[in-house]
Every structure is written in structure tokens, then in C-alpha cells.
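For this view, one protein chain was removed and the others were kept in their places.
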Amino acid sequence: MKALCYQGPKRIEYGQTADPVLSADTDAIVAMTSCAICGSDLHIYHGSPFSQDTGYCVGHEAVGEIVEVGKAVRRLKVGEKVMLSAAVGCGQCVRCLAGDIARCERGGAQCYGLSSALQGCQAEAIRIPFADFNASPIPDGLSEDQGLMLTDNLPTAYLGCRNADIGPGKTVTVIGLGPIGLMAVEIAQVLGAARVFAVDLVPGRREIAKGLGATALDPATAMQEIAAATGGRMSDCVVEAVGADATIQLGLMLAGRGGTVSAIGVNTNMDFRFPMAMAFGKSLTFRIALCSVQMYWPELIPLVRAGRLHPERFISHRLSLSEGARAYELTDTKKDGALKMVMTP
Amino acid sequence: MKALCYQGPKRIEYGQTADPVLSADTDAIVAMTSCAICGSDLHIYHGSPFSQDTGYCVGHEAVGEIVEVGKAVRRLKVGEKVMLSAAVGCGQCVRCLAGDIARCERGGAQCYGLSSALQGCQAEAIRIPFADFNASPIPDGLSEDQGLMLTDNLPTAYLGCRNADIGPGKTVTVIGLGPIGLMAVEIAQVLGAARVFAVDLVPGRREIAKGLGATALDPATAMQEIAAATGGRMSDCVVEAVGADATIQLGLMLAGRGGTVSAIGVNTNMDFRFPMAMAFGKSLTFRIALCSVQMYWPELIPLVRAGRLHPERFISHRLSLSEGARAYELTDTKKDGALKMVMTP
Amino acid sequence: MKALCYQGPKRIEYGQTADPVLSADTDAIVAMTSCAICGSDLHIYHGSPFSQDTGYCVGHEAVGEIVEVGKAVRRLKVGEKVMLSAAVGCGQCVRCLAGDIARCERGGAQCYGLSSALQGCQAEAIRIPFADFNASPIPDGLSEDQGLMLTDNLPTAYLGCRNADIGPGKTVTVIGLGPIGLMAVEIAQVLGAARVFAVDLVPGRREIAKGLGATALDPATAMQEIAAATGGRMSDCVVEAVGADATIQLGLMLAGRGGTVSAIGVNTNMDFRFPMAMAFGKSLTFRIALCSVQMYWPELIPLVRAGRLHPERFISHRLSLSEGARAYELTDTKKDGALKMVMTP
Partner (left out) sequence: MKALCYQGPKRIEYGQTADPVLSADTDAIVAMTSCAICGSDLHIYHGSPFSQDTGYCVGHEAVGEIVEVGKAVRRLKVGEKVMLSAAVGCGQCVRCLAGDIARCERGGAQCYGLSSALQGCQAEAIRIPFADFNASPIPDGLSEDQGLMLTDNLPTAYLGCRNADIGPGKTVTVIGLGPIGLMAVEIAQVLGAARVFAVDLVPGRREIAKGLGATALDPATAMQEIAAATGGRMSDCVVEAVGADATIQLGLMLAGRGGTVSAIGVNTNMDFRFPMAMAFGKSLTFRIALCSVQMYWPELIPLVRAGRLHPERFISHRLSLSEGARAYELTDTKKDGALKMVMTP
């Protein structure tokens, strides 16, 4: 089959690779109908921090059609249109049963497309382990695009907002207005935020946030502007949706006394400079987490169906899988208004 | 001064009564500039269940100007425009310090206008006990009407919604579309409800709820329609904003498995027929509560200021205090589109 | 095989019945090694309110050895010693994945031994549906008796305590000192209760509660004694572990302002007299629920292992399954210090 494979830094290439096959009778094979690039895929694009492998398929966001199921698969049927979960769990251990898939005790923290251990989704076909648990029919009333946004980005933005303790009347700041950050702006309002500040270097992204009802700010002036707007109280809740050291630092600065800072980007620094004295002075809570995607579907599906969340709005480009190299480049450079890239086989 | 006084069933009369005076040095006197009738005032109108007294001033919702303060009042100043809290606490006992004013251990559960013990607010002037705690300047950016809605109805609607465990993605039903019920419809959405069913006998009230984004239903068909719309799952959260036996009964029916029913109307039945077997079968939570008004101001003020809640929309009539008898009659009969009556001196 | 079967009111008889067989490839067959009688089994004993069937095996608490597994069973192995969950779910629907087995959307609220639909556990062998989800190896460090208490009673007592909002510093009252009530006394302390009142008619049961650190009270004087001991504040949290109208009524009386009453007994009254005016005056929360047994294992197993909970202490009699009629009679009459009956094949 054809797929996008990691061949080294800045080399994600479209080419031929082996078809997936069932390797356990709880597996299913899905023929991808659309897939997307996640911000975290750029970590691989820039030289993977996750493994030494090359040649494996990348990507962890996809929807498609079931074409084959193992003997022990009971919920999914051949021909069904399904959305995958980027978090891959067993569905039977204590952690998974508590909905905490990112901490699955067998195969835990597995995700597609990080190494050759589990091939990625930016491919014509995908093997899904424990398929009954890790894929689900696209819910009634949701479009394929909406299903695709539920495979990772919307649940991740939602976790980021929950982890920031967003609730009614709160002042919220979202740092980084890529697709996840913009989804977080929308989610913050659904969770009752009274006001949302949205911070990004890119003017076009700030414009989109403004259109969603946020007060858009440049990082250089965010500190003074939020101080002025809140009488010095700063933000109750900060969602950091980039993962860079500088943006996490900024998040810690923008939080007010008793505030919470939630980081949802991938950060690989083992030596981050944390302003502990300031955190103590402000009595801060800091959280950083990986998302248990499926856990949030029951809350998110009705919100998307009811039109309270519109994650599909942030799809900026539709390309063919064969144009994958360009899709990655656009995602990386943010040129041409690039937000979310959707690719079809 | 002039005031509305309770003279017996259906006799709330405008007349002369004694001016309030400071009785403790923590008291303040407020010259009322606008006041409102609460649904619970109708309990008094129909023959007070709260005391045997007659001749006392009624009402517990008002805003006004401070005209005199006791020596121990430190926050409030003469000339300031303030909103009162219908819940009157001491502000110093364990309960009040925990924000639980309705359970104040001194003077607890006191409210204006229920007996001659604490004269009501539908009067030209009002004595405020523990004034620093029980009144607050109208917040910057809020209108006098918005301040007036914060004295009881909006916090009560909010408590009703919190007590119903409303959260993101939930299906909510609000029963009773008077001012509090309509505010609950708006609040449910701020708390993240995916869908809101709004139930009332009066078509005009249902229309307003529809305009707020709810699915409006007649009580006679609510059961079937909610069952059909939810695939039999019914409501996760029910807010009952009437206080009648029949509406609480309906609320218990409309809740789904694991659901919560929150009653915020005054119910004086000591022998309510509770369908315990059904409650057990559905694993229900039932809450009924009186609101600690001030406790919810920190969450509600930013939401009103940000334009996420518009409690002033439900003011239907503006009259003079001297027209109080008619204002009560309108509230009681619901004629002429009557929702919230606001009266000025 | 031999089993205890329901043949009509007060007729639970030991006799021959058909061996269980696998009916789905997710089933397993367990050879019972010990089983127990639950207080709720008495509802069947007195004439089942759950179905019109007769001749079916009763009981829903058992441990045993796996003797056969369907082809799709992956966690459990033949020869393993397992504990069953009285709550039987599918483990794959939205509800089960959220740990809410009592509300399973397929086969939901199923339990063993309520009708001929799912044969009971007081039998030499038992068919377990969705066995990977509804049974689990007896955890390391736990005895078979402790495993048996985890099949229903300890999780039910725990749910009752959580539903009563028990937390650090709270005053708790437990009504009904059968095995579940006594377990609730122990759990209340683990959850941080500062003081526990334990109420029962039977002096011997009160003695046991006293030995657990509770203040034991007779129902006739509980009201005055708790009022005196708390300066009139009454109980923050009430766990009602009987299910009778009178004990739920008592629970509502014993709760203080802002308190929570949690009922865990089976109550089949559709017309319970609920003192709504009092509940409103006290701002009460009332919960009644069926337990999702498996959901609480992750919290309870470490507490039993660490010796903080000793549910096995409440086993009063050990009999053979053939003595089942007498075991039921003892449970019903509470004679001879009867608490928990354990039976072996």
C-alpha cells in the first residue's frame, strides 16, 4: 500500500510499504478515508525524539472503513465507518477500565506512528489493536471531518482545559493558537469562562481567535495587557498548547494567585527552568498530560452534535496523501494560513 | 415611609409604615431605588406559611443607596449604590466563613420580609443587618437591573443548576419557566449542557425558552418527547423551578439512570409522595436547597459582565411601588406576559 | 448440580438443577468454592419482587475456580481462583467504560439470581457472562473470605459512604448494623469521619459497632442523643443500610443542615412519604443507588490488603450449601448473632 513514512529529519515521504495484517484476533484492519497531521507529528518531522527507527508509517489521526476483523472483535463490523483513538489501550486492565487509557498497564501509552512498533495512520490501511476499544463508529449526526477531529485534537484540547480547572466565571488564557489552541478557546467558553485571552505570534491565528470571542494578544504584550484588563489578578486558568519552554514559562507568568497552568504540548526538556519561588508565591497548580482520547468522547460527542463545538472549522487545507511532504511543510512553516491538514488516499 | 405590607391572604397593600432605624452598629440603612417580586413572595401572598405576623413589609430583592451606616460598618459608605443579598448571615461564624450563608449559625437562614422580625425590601428604606456582609456595591460594568437580579433570582437559578450536577455534554431539563427557570436555561448552557429541554404550561414562556436555544415542551408530552429525543436515556440533570408537588414528581420521572434532580422552589409538603422504587432503579440523586446568595457572586458577576448571562432580559414590567397590589396580581396570574416585576419608589 | 433455588415465599430449597453451560464465547463457568447470602436476598425470600419466575438458582455473591472459558475470554484462565461481581455489565458500552456498570447499556442492571434470566451463585457452578469483565482473580494478599466480601457487600457499603459525602472531620450516622452497615462504620473512618453514630434495634449488633469505635444508639433515642452530642447540628452524612421506609425516614430526620442522606438498601415503595418541607429547610441531598461493584475494586483492594478494612470480620456462620434453608432463616430472624452467612458446596 501507499503511506507516508519517516525517513529522517524533514523527510516524511510518500511511498510503498507493506500492507497491514491482523496480528491478534482482537485486531481490525481499517481502510483510511481521511487522516490528519497533528502538531506533535512535527516532533517526528524535525527528527524523531521517540525512537531510532526509520521507514515506519507516521500519523495517529484517521477515520476509515473496517475491512477486516479478528475473530474476537465483537462491536465493530466490516463495512462500518469508524474513528480511531490516538490513545491505544487494552480496554481490560484496571487503568483502562477507569478510563485512563494513557496509563494502560498492557501496551500503555501506545500511539500510532511513533516507531515501527505500531505503524501510523497516514497510510491507505491501518491495523488497530484491541479494535473494539480503540475505534468506534462515527456517531450519528457527526460528519467524517468531525469524527477525524475526535481522534486526538478535540479530546486533547478538552483535557487541556479540564486540567486548567476552567469553570464558570473564570478568566482563561490560551497560549498557542494552532488547531488545538483554537479548539481550547471554544471549549473554554463551553466550560463557562467569563473571558478568554488568546495568545499567538501569528496575526492570522489571533484573528481567528477573535472571531471565536476571545481577546487576542501578542506574546510580547500579553503580560501587561492581561494585568491591565484584570486589575492585576491575571488568569485563573492557563492552557499552554505549544509545548515549548518559552510558552510554558509565559503560562506560569500569566497565571494569577491560586491559578492553574495546564500544558498539553509535547515537551522533551529534562531541565526546564521552573520559577519555583514565583509558583510558591502564587500557590500554583501545574499539570502536563497526555490525553486518554476515548475517555472524553462521551462528553464531547453531544457537544459537537449540538453545535456547541465546531472543531472541523480549523481544517485549513485538504490534500491527497501523495502530497504529504507539502502538508508537513505547511504545518511546519504555518504558511498560507495553515492550521489543520486533512489528507485523503 | 411608604412600603408594601402583608395584611393577610391576597392583601399586600401599599401604605405608611415606620422608618427603619439602626439597631446595631453593624447595620446600614438603604434607600431603595428598585425592588422586585420573587416567585417565593407568592407563598406569602397566598397566606404566609412563614409566620403568623401581619403588617410587616414584604420582599427580599432590592438595590438602593446607602443613607446611614453603623459605627462598625467598614466597607460600605454613605452614598454608595448597593445590591442586597436575600440571604442574611453574620459573616463571622464557621458556616458563613465557608460561604454557606443559608446555614449561618447566628441569625441563620434569615431573609427579609418573611415576618416582622426582619422587615422586607419592597419599601422606601431598608435596614440591613451585618451590612458589610449582606450588601455589596453594584459591581463595575453592571447595570442596576443586573444588580437587582443578583440579589436572589440569578444565584438561586445558578445553585439549582449546580445542584443538578450540570456539566459539559449533559442533557438538561428545566421545569417551570418563570424568571428563575428561564435564567436556569441560560446558565445550563454556560455550564456546558449539550441540550436543554424547557417545560412549562404557558406557551409564551415556552417561546422565550426556545429563543434561548432550548427545546420547549408542554408538561403533558414532555415524558414522551424527551424519551424519543434521547433514545430513552432521558435527562442527566433536572432543575425544578416551581416547588409544586406535581412538578417535582415530573422531575423525578424525567431524570434518566444516574441522573440528578434539583428542586429550588419552596415546597411546604411534609408528606410528599416520593417514588422510592423508581429512584432506586435509576440510582437518583435528589437535592432541594435554599440559596446562599453572596456565595455565588464571585462566579456570576464576571459572567454577567462578560455578557454570557442576561438575567435582566426577564424583567417584563416596571411599576411604581404604589402599584404593588397589581404587580403581585400579575405575578400570580402570569397574565400580560408577566415574568419579573420591578418596582421603584 | 446442586443449588439453592427459589420455589416461592420462604421456600429457598436445596436441590438438583441443570448444570450451567457456555452460551456465548465471552462466558466462563466457575465452580463455586464459597458463596454468601446478601441482605437483599431476603427480598426474594419473602416473595420475590423482581420476577414471577420460580425454580431458578438464587444468590449473587460467590468466589470459585474457573473450570471452562469461552473462546473470546482472554484474561481469565482455567484453574484460576476468582471473585465475581454482583453487578454484571458488558464492559464495552459507554457506561461500562466509564465504570458505571449498574447502568450498562447492554444487559444493564443485570445481577445473578433475580430470575431465571441469569442463574444465581448459591450453586455448585455458575455461568459468568462477559467473564473477563465480571470476574477477577482474587488479588494477591487477600483471603478467599475477603474476596467474597468484595463481590457485593464491601463495594455496596463503600458506595453508600461515598454517596453520603463522607469526608475528613464529618459527623456520620449509619442506620442498620447488618454486615453492610458494619462495613460502612469501618469505611466511614477510613474516609476521615471524626465521629460515627451507629443505630440498630439489636443490642448485639450495637456492641459490634461500639467495638469498631462508633457511638452505638437505639433508634428510639437516636434523635435526642445525636442532637445532644452535636449541639443540635445533627449528622453531616447519613448512610441508611436497611431499605425500610422507617429507616429512610429516620435518616432524613438525623441529617443536619446541608447534610446528605444515602440509602443503599432495596426499597420498593412507589409512594414513600418524603418530608419535603423539612428537606428544603435543611437543604438536603438524598441519594439512593445500586452499586457498580467492579468500579470500586481499585480503591478497596489496597485498603483490605493494608488491613485498613476487615470485611471478613462480619462472617458469623459457615454452613454447607445443603443447609441453605437454615442459613436464610438465620439471616431473616437475625437469631444466634447472625450477620453474614458463608456457604460451601
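Order of writing sets the labels: A, B and C. Residues in every chain begin at 1.
In this section, a contact is a pair of C-beta atoms (placed from the backbone, for glycine too) under 8 Å apart; a residue touches a chain by one contact, two chains touch by 3 or more.
Since this is a predicted model, take the numbers as computed values, not measurements.
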Within the entire complex, the undisplayed chain is in contact with A, B, C
In the whole complex, of A:31, A:289 or A:315, the residue touching the missing chain would be A:289
By the document's definition of touch, the residue of B:21, B:94, B:201 or B:220 touching the omitted chain is B:94
Of C:57, C:234 or C:300, the residue that touches the missing chain is C:300
Missing-chain contact among C:47, C:192 or C:211 belongs to C:192
Residue positions on chain B contacting the omitted chain are 26, 71-72, 74-75, 91-92, 94, 97-99, 132-133, 294-295, 297-298
Note that chain A touches the chain not displayed via residues 100, 102-103, 108-109, 163, 245, 248, 257-258, 263, 266-281, 283-290
On chain C, the omitted chain is touched by residues 167-171, 190-192, 194-195, 298-303, 305-306, 308
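FYI, only the chains that are shown with their structure count from here on.
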Per the C-alpha means, the centres of chain A and chain B lie apart by a whole-Å value of 42
Multi-partner residues in chain B (2 or more other chains touched) are none
